[in-house]
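My questions all concern the structure below.
Note that this complex is displayed minus one protein chain, with the remaining chains in position.
A and B label the chains in the order they appear, each numbered from 1.
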Amino acid sequence: MAMHPLTRVLLGLACILVGLWLVAPTLVVVPMSFNENKSLAFPPQGFSWQWYQNFVTNPEWSTSFLNSLKVATVVAVLATVIGTLAAFGLDRMRARSAGLLRMLLLTPMVVPGVVLAIGIYAVYLDARLVGTMTGFVLAHTILALPFVLIAVQASLEVFDKRLETAAASLGAGRIATFRTVTLPLIAPGILSGLLFAFVTSFDEVIVSLFITSPYMKTLPVQIFTSITRDADPTVAAVGTILLCATTILIGGGLLLLGRDRRSSL
Amino acid sequence: MSASATPSQRDASPPSRRSWGALALALPALVLLVVVIGYPLATIVLRSFAEPQWGLQNYGWFFSTPINLIVLQRTFAISAWVTVVCVICAYPFAYAMTAVGPKLGLLLTLCVLIPFWVSGVVRTLSWVILLQDSGVINSMLRSVGLDGVRLIRTQTGVVIGMAQVLLPFMVLPLYSVMKGIDLRLVQAARSLGAGPIRAFFTVYLPLSLPGIYAGAIIVFILALGFYITPALLGGPRSTMLSTLVQNQVLSLLQWGRGGAMGVVLLVATFVLLALAGPLMRQKHKQGTR
Partner (left out) sequence: MSETGKQRGAAIDLSAVSKAYGSFRALDDISLHIEAGEFMTLLGPSGSGKTTTLNVIAGFTEVSAGSLQVGGRSVVGMPAHKRNIGVVFQHYALFPHMTVGRNVAYPLSLRGVAKTEREARVKRALDMVRMADFAHRYPSELSGGQQQRVALARAIVFDPPLLLMDEPLGALDKKLREWLQLEIKRIHRELGTTFVYVTHDQEEALVLSDRIAVFNRGKIEQVGTGRDLYDAPETLFVGRFIGDSTVLRGQSRGDGSSTALDIAGETVTAPLKHAGRGQPVMLLRPEKLAIRRPGLGRNDGDNRLSGTISEAIYLGSGSKYEIRLRDGSTAIVRSPLTDESFTIGEAVELCFRGEDAKLVADDSAADTTLT
């Protein structure tokens, strides 16, 4: 496809600028995390690992990190199971009722976070769920559910249901068909739903800010309060760690996906 | 047509039993939805009418207090600005994603996906570091002998930060629509005598409109309810509705007033969705025809 050279240059330039704008600002946390001074002022001074050390040793940080990990793991499993079941349910319904239910189940994505947060806070105050593991898990699960639903529905849509008929003709009952044919073929969708659910919970901050207590904090809450309270470069260290983890995960995933697409289909 | 007549295996059971089974599968999700979303939202709506007394006084208060109206207007204005910035920046980027080879494409995709997956708090933190008075931009300005500018706690700062956080939500739908556009249509327009600019505005742009609509709606709605970025980057002159709601509930314990504000935000969101839904669907049909 031929493009005017000038257009090409302009487009390239626009791309580089937007790409930089997307990625570069976030990278600023990396130099800040090695700051010698307890300050977030730019440029950072000297070099030290102390903020990483602080992250590991300071219980405020390490506990909130572990809490986030625990909550996100439980949420990922719970949301994936419930969301996958729902996706199968919708798949088996008539188009109209499925469309309606789907819209309902996707509402957590569009309801403004604060409105949801005060609502859940009000209910949790009555139910004594503020600052509890159960409270976090319930709230995060419903927030993660839409992502699982979307991912699994997408893979069910491309799944050739006639293969289930074929399996039945070869002697497979419903459960055997599900286990040997359906599940392996929609596994990528379920897996990406699981990942989405984990990240959604791990990053969730608005609702968490309301239902948190001094005894039960998640990492994003800790980061948020740290930013508003003082200029502790530990947040930069945490940010750097999260950034690296994400890049490795996504980059690896994309590479795997690319290789997968070549070998099958 | 002939092959599609093969019914699937579940065709064997009567339809009524089938749909009950299907509903049972979706039941856990629905129960969770009702308990953790439906009930809390209902509580908030109820409180907005019932506290401190029954009546419309909370809404009366909301619409008669100038600061609320200013914030409401500002919330919409900031969201609109964020949306515009996102459309302008995402369009060439998404187009490039469809036009480049696989290697460069992977790089561009990573550029979108990494911020998409990195926690919003961390990304806002980096904007705090960049925009603060002792931040990167100001130190660079000072090092070339210019005066520092105030970016943090201004509307500009909030728009810059929010647009960056929301940009992936604009790029991804645009990309998926653009990927499906048949470039032969553009070639056809060129062969019929349209210049490149004319071909773009009469063929490509209309075909990519569904992507713009979808992305813009998502960005605008998410922007309306944004909390973290304005809370960390904003100041008194850039407060958005979410912050006001939080303030009423957590600091002033005014559940009724906070609730009324929340309901206003909620209604605005759903009205927008309801308006945009048919529009998007209609445009989509035109796009595929």
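Keep in mind that, in the parts below, a residue touches a chain if its C-beta (ideal position, glycine included) is under 8 Å from a C-beta of that chain, and two chains touch if they have at least 3 such contacts.
All values reported here derive from a predicted model rather than from experimental measurement.
K.L.:
Touching the left-out chain: which of A:Val77, A:Ala166, A:Leu191 or A:Leu254?
P.N.:
Selected residue, touching the omitted chain: A:Ala166.
K.L.:
Among A:Gln45, A:Thr180 or A:Ser213, which residue is in touch with the absent chain?
P.N.:
Here the residue in touch with the unshown chain is A:Thr180.
K.L.:
Provide the residue numbers of chain A that touch the chain removed from this figure.
P.N.:
160, 162-163, 165-173, 176-177, 180-181, 184-185, 264-265
Criterion: only the chains that are shown with their structure count from here on.
K.L.:
Report the inter-centroid distance (CA atoms only) between chain A and chain B in whole Å.
P.N.:
17
K.L.:
Quick check on the complex: what are the chain B residues that touch chain A?
P.N.:
Where chain B meets chain A, its residues are 6-10, 18-19, 21-30, 32-33, 35-37, 39-41, 43-44, 47, 89-90, 92-93, 95-96, 99, 102, 106, 108-115, 117-130, 132, 134-136, 139, 164, 167-168, 183, 196, 221, 224-228, 231-232, 241-242, 245-246, 249-250, 255, 258-259, 262-263, 265-266, 269-270, 273.
K.L.:
Would you pull the chain A residues touching chain B in the complex into a rising list?
P.N.:
Against chain B, the touching part of chain A is residues 1, 3-4, 7, 11-12, 14-15, 18-19, 21-23, 25-29, 32, 40-43, 82-83, 85-86, 88-94, 97, 101, 104-105, 107-108, 110-123, 138-139, 141-142, 145, 149, 161-162, 164-165, 168, 177, 199, 202-203, 205-206, 210, 220, 223-224, 227-228, 235-236, 238-239, 242-243, 246-247, 249-251, 254, 258.
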